[in-house]
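Dropping the structure in here first, questions after.
Only a part of the assembly is drawn; its chains keep their places, and the rest are absent.
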Amino acid sequence: MNHQTDPDAFTDLGFARLDTGRAARTGDPEVVYGEGKTTEQALELIGQLRLAHPDRPALVTRAPQEMRDAIASAYADQVTVDDRAVAVGELPIPAGTVCVVSAGTSDAPVAAEAAFTARVFGAGVTRVNDVGVAGVHRLLAARASLEAADVLIVVAGMDGALPSVVGGLTGVPLVAVPTSVGYGASFGGIAALLTMLNSCAPGVVVSNIDNGFGAGVFAARVARRANK
Amino acid sequence: MNHQTDPDAFTDLGFARLDTGRAARTGDPEVVYGEGKTTEQALELIGQLRLAHPDRPALVTRAPQEMRDAIASAYADQVTVDDRAVAVGELPIPAGTVCVVSAGTSDAPVAAEAAFTARVFGAGVTRVNDVGVAGVHRLLAARASLEAADVLIVVAGMDGALPSVVGGLTGVPLVAVPTSVGYGASFGGIAALLTMLNSCAPGVVVSNIDNGFGAGVFAARVARRANK
Amino acid sequence: MNHQTDPDAFTDLGFARLDTGRAARTGDPEVVYGEGKTTEQALELIGQLRLAHPDRPALVTRAPQEMRDAIASAYADQVTVDDRAVAVGELPIPAGTVCVVSAGTSDAPVAAEAAFTARVFGAGVTRVNDVGVAGVHRLLAARASLEAADVLIVVAGMDGALPSVVGGLTGVPLVAVPTSVGYGASFGGIAALLTMLNSCAPGVVVSNIDNGFGAGVFAARVARRANK
């Protein structure tokens, strides 16, 4: 089985069937979701991914501290560690630009996950932080960064209003990410999610609550295609 | 029983106990909610209200066309008719200013109800229409109108994002009114309601979905007090 | 005011403030949402859009039959009429390809809206119909069409499972559109919406329920950028 070219390849590890054919099918290898896995399982999966796809970094998302530490010490010279994720292997040369915009300081972890994922998936990344709509002049001051990107990821909790305003300022494709930041009737991010799904700015699409990873994958693909 | 001064006054009409003591208690007479009442009932209640409070207009809200027509012909020279409401009796001299701001053309009926109610309850009213956040420059161009008011009513459906942006531009007290405009995940106004309850601009308060009446009453009271 | 170049342009028509600066800001002119507007209002807005943006078609979405007929007879030689929408003016030369994939025959109206919008916004469009996951071989037989596109719009109601399967077959950026097709616990599209937000295929983003328009705008922008 050639894991580089066979779209139907997979590796049966007993506890998991690693989808090594995914890179041949979709252009990007499978990713390890750290939550609920043991560090040993994560290390075994990384090993298999490095074997199958030596030219692409192996990404572990939502990895607890202890797992990140173990990976970092096992792959010391080829690891990139972020707040909640780890990449093992050389990062790709960036193609295109994803700009990650966040509304408040509490949205930072989700924005960081989106940015890290987009970078590992091969895009360049810029950041615009803390430009919530209660002080919209801060956003207006950052218009040049928005326009310079191939795709935007806009992260917000509470009222989730930022993507609507950004989407009215620019036609750059925009992925909105609701976060679970807030209390009371924010209902763990439902309020922000609904706001974004109902955005009055045309062309806003949405990821799951707190899903910086998914937005990063999507945005990297758009950015790479815009810069083929 | 003196309906002008007795806070415990009421008039038992069989089908209703008209709270004629409300004006003595709250400064404003009871209002007739037209929906679900017959035209005859509405006319009888107006008659009683005119008797009890000759110096204040009698307001009928959510009145169907046929009820509005019947009232208009019964009280031809002292009636003010709006899209969904009717006031019988001379309108008070306006005190203070309520500015009603609306996000989209579909929000117009709720904005109109708020404006009419505020006027009947004794405030002056200004309007700023169709300034949704997908084109925030339209709102910025109307800042003077916002600042000139004693209180703002901001009406929006779909993403309900407008109050957050307005609340970041001005410190004028702001009542947000979600509307049921939208489809899919707007869930009949729930999306806009949640957005407004979670507004990242401090000091935004909210009325029920489509409740222009309640916002108008509240705003008129604030405006009147600011101009005693 | 130059509506072609001034990002802060707008036209105050009384009942609406047409955002004529939107094209300068976002690259695409404002669109008329037909629902809740009179035919006269729609015609006036089309007239203003044609004046401000003579080089781009004016699009009316969710237009009732009578409105579509009136527009078609007013602009006979430059109109393109679809099931629920109308475009007035020459369609742009298509740039890039949006492939619209739908799960069942009942999802056709939403898929059609997405396809029409993407075309009016300047992309080429292909279609793959009725390839729901209960017969996944139909989808596998259409893999070439998926791979040939710059971006996919995947439309599904009921279980909303199709985007997850498509997202596992290809790395082409994928926008999922839940529809309100179904009954009982489909809850008007909530079931499909949640499925798509939780897709186990990485990089799936989602629009509002039945929002073929929004998905079309977004996809056209991605397709155009991939083919600059």
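Structure notes:
Which chain is which? They are A, B and C, in the order written, and residues in each are numbered from 1.
Operating definition for what follows: a residue touches a chain if its C-beta (ideal position, glycine included) is under 8 Å from a C-beta of that chain, and two chains touch if they have at least 3 such contacts.
Fair warning: this is a prediction, and the values are worked out from it, not measured in the lab.
A single sequence accounts for all chains of the complex, and while 3 copies are shown, the assembly in the file contains 8.
One rule holds for everything that comes next: only the chains that are shown with their structure count from here on.
Over half of the residue numbers found at the subunit A and subunit B interface occur in both copies, marking it as a same-residue contact.
Chain C has the Cα centre that lies closest to the mean of all protein Cα atoms in view. Chain centres were defined as the mean of their Cα atoms; on that basis the chain farthest from subunit A turns out to be B. To fit its Cα atoms onto subunit C, subunit A must turn through 180 degrees, a value rounded to the nearest 5. Between the Cα centres of subunit B and subunit C there is a gap of 37 Å. Centres computed as Cα averages put subunit A at a distance of 26 Å from subunit C. Separating the centre of subunit A from that of subunit B, both taken as means of CA atoms, is a distance of 45 Å.
For subunit B, the set of residues touching two or more other chains reads 134-135, 184-186. Taken together, the subunit C residues at the contact with subunit A in this complex read 22, 25-28, 31, 150-151, 167-175, 193, 197-199, 202-209, 213-215, 217-218, 221-222, 225-226, 228. By the touch criterion stated above, subunit B contacts subunit C in their complex at residues 105-106, 108, 129-131, 134-135, 137-138, 141, 181, 183-186. Put simply, subunit B touches subunit A in their complex at residues 103-104, 132-136, 158-161, 164-165, 167-169, 182, 184-187, 190-192, 194-202.
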